[in-house]
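A single protein chain has been omitted from the complex, and every remaining protein chain is retained in its original position.
So, subunit A:
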Amino acid sequence: MSLKDKLVSSFLAFENHVDIDSKVHDIRTEAIKTFENKGFPTKKDEAWKYTSLNSVLKHDYSVFPKQENALAYSDVKKYFIHDIDTYKIVLVDGKYSSHLSQTTHDGIDVCLMSAALSKPKYQLIIENYFNKVATKDGLTSLNTAFSKEGAYIHIPKNKVVAKPIEIVHFSTGNEAALMLQPRNLIVVDENSHVQIIERHQSVTDNPVLTNSVTEIVANKRAIVDYYKVQNDNLNASLIDNTFVEQKRESHVSVHTFSFGGKLTRNNLNFYQNGEYMDSTLNGVTIIGDKQHVDHNTLVHHIEPNCESHQDYKGIFTDNATGVFNGKVIVNKEAQKTNAFQSNNNILLSDKATINSKPQLEIFADDVKCSHGCTIGQLDDSALFYMKSRGIPEKEAKGLLMYAFSNNVLSSVKIPELKQRITKLIANKLGVNIGFDL
């Protein structure tokens, strides 16, 4: 049985476990039909031209892990920003881990999607926001059909959340192969500010496929800083579907750090519904081996006087492949839009490849839009210059690559996170950098 058939046929059993009377039931039923029609994307779909899911869909994934599997904090501590206090929503094999989590209902809601979907208290927010900004493509619909667990974050107006929120999905290898479908909803109301760090981490080498959907709503003047740390092991694949709806004067940034994983596809979509706002999409990708990372971004400028900034850096070695597909749409009404996009890549081996494709669809006339894409090797004259000062080749290369990704790092606002990313980059590049840039 194909994975698609398996998923479709297990839907009934899944629905029996959850609350059939809930409003979400209709949404799920609709969604499974959409998935049944559309299925998984193939390379025939324009947006999937350079990314084939064949190699990750071939496993016989268990779609509902049966056993509970506990993780000891000491074993997974390193995956948290443990030197600062944070809220934590932690899922282990798709199930809530209460002892690893630190949720709250004190003025803000940082809790579980399962609770939000079932309790009357959250009904209004769910009705207003759940599955609203998410699109109805095959993968997102598949997630919607099985949406049950994940992070639910609601920040009412005028709150600056003092601690960052960590959303961590662990898989334990309890099942030979596991498919996860986390569903997150983040609603940030007027004037509020929140920082969120998301991570998917498999603790064994068993294959894992995560098809994640995150909906983020930033209401008027809200500030949301979202960081995705993708450093999973080489048998774990991730399809991340993130949808951001912004209202007037809001500021949303999403940083994506992609270092690990077998196949990673980031579908990152921004919809600007209002004036005077900005959206920031930054990424650093450093991969080798046969790893594949695909950034597929969309920024839709709907109203006037808004900005978007995209800055993606990639370093590819061995047989690694990268894709950057950045789409910017500027509606006819969206005058005075400033939309910037840049994608810079370094290829360290002959066998590494990057496909970089900007797509600008501009229907307004008074706009500033730019895009730039570079693909290069390390600069030999810079290397000689550094070596002539006594810096060995390996360190010189590391320093150059490190400096290359620096722009993106400098906009990380959580110092402890920045430090970790710095270390991850240094490790990934095999250099020992004795200072902070």
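Everything that follows uses one rule, which is that a residue touches a chain if its C-beta (ideal position, glycine included) is under 8 Å from a C-beta of that chain, and two chains touch if they have at least 3 such contacts; residues count from 1.
In this text, contacts and distances are computed from a predicted model.
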Options "Tryptophan synthase alpha chain", "Protein N-acetyltransferase, RimJ/RimL family", "Fe-S cluster assembly ATP-binding protein" or "Hydrogenase maturation factor HypB": UniProt name of the undisplayed chain: "Fe-S cluster assembly ATP-binding protein"
Option touching the unshown chain, where A:85, A:127 or A:393 are the choices: A:393
Options A:13, A:162, A:176 or A:403, residue touching the unrepresented chain: A:403
Residue numbers in subunit A that touch the chain omitted from display: 379-382, 384-393, 395-396, 399-400, 402-404, 406-407, 434-435, 437
